[in-house]
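Please see the structure below; I have some questions.
Of the protein chains in this complex, all but one are displayed in their positions.
Chain naming follows the written order as A and B, and within any one chain the residues start at number 1.
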Amino acid sequence: MEAESRKKALHYFFDKVVGPLGFKFTPDAELMDFLLEQEVMLEAKHGIPFCPCQPLRHDRARDMQIVCPCIPFHRKHFDAIKRCWCGLFVHKDVVDPDSLPQLSPKDVGLE
Amino acid sequence: MSERFIPAISTDEIAPGGMKSVELEGHEIVICNCDGAYYAIQRRCGHMNAPLELGTLDGRFVTCAMHCAQFDVTTGQALSGPVPADVGNESLPPRLAAFLQHVGALMKDVRTESLRTYETKVEAGWVHVAT
Partner (left out) sequence: MKRVSMYTLSTCPWCRKAKKFFAERNIPFTYIDYDLADDATQEKIMQELDAAGVTGFPYVKIGDEVISGYQPERYSGALRL
């Protein structure tokens, strides 16, 4: 299966999901391309496009929480930092994604 | 060799976003209505043969109902393979477990192949397909 076509398809599907949640693809095109490429590889390996920046626990219930887009499972955290963990998605009003640090839930007073 | 276009289905038989299976001269074909543009693909999923009209069409992407393999109906290209099912972690009766292990070993070599596509044209309210 060819990576470029799969990246475009994932972009199409994810766009429709994250929009209503208040997110959009990061304006950082290079980062977006890299992350989608990693997800295509993870999907080829595991059958599911997991987040490239979170660990697989080999426990289905927990691993389902990092299937991209995983925003619904981490809503408070991601809304607090205006981005998802790997940075593929950012809040719709974000124009400079580099200004958003990768803060953990503890860093923003959650958990 | 010129292609023979055969009238397959009338345009008002499939709503936009819909799919319908037809058989034309021995070919099992699914016709997809992608926002008014019609595409024809082989009916059988390139993974394990399930009928694709039982799946879902979203834009130009069809997802097979059996294991969620996905294809681009405009090119027939296979985009992703099967999604592993959630079978839980209860222990199975021994003979069933052995059978599933055997099937699993065989399925390791199963690939998801791209689909054959067929040219279409719309004429006088009918979708024609070249077989």
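For this structure, a couple of remarks:
Keep this in mind: contacts are C-beta pairs under 8 Å (C-beta built on N, C-alpha and C of every residue); 3 or more make two chains touch, one makes a residue touch a chain.
All of these numbers come straight from a predicted model, not from anything done at the bench.
When the full complex is examined, the chain removed from view is found to touch A.
Here the missing chain is touched by one residue of A:9, A:42 or A:71, and it is A:42. Residue positions on chain A in contact with the hidden chain: 31, 34-35, 38, 41-42, 52-58, 85-87, 101-107, 111, in rising order.
One rule holds in what follows: only the chains that are shown with their structure count from here on.
Across the complex, chain A is touched by residues 58-59, 61, 70, 72, 75, 77-84, 86, 112 of chain B. Interface residues of chain A facing chain B in the complex, by the touch rule stated above, are 1-2, 5-6, 9, 12-13, 43-44, 46-48, 60.
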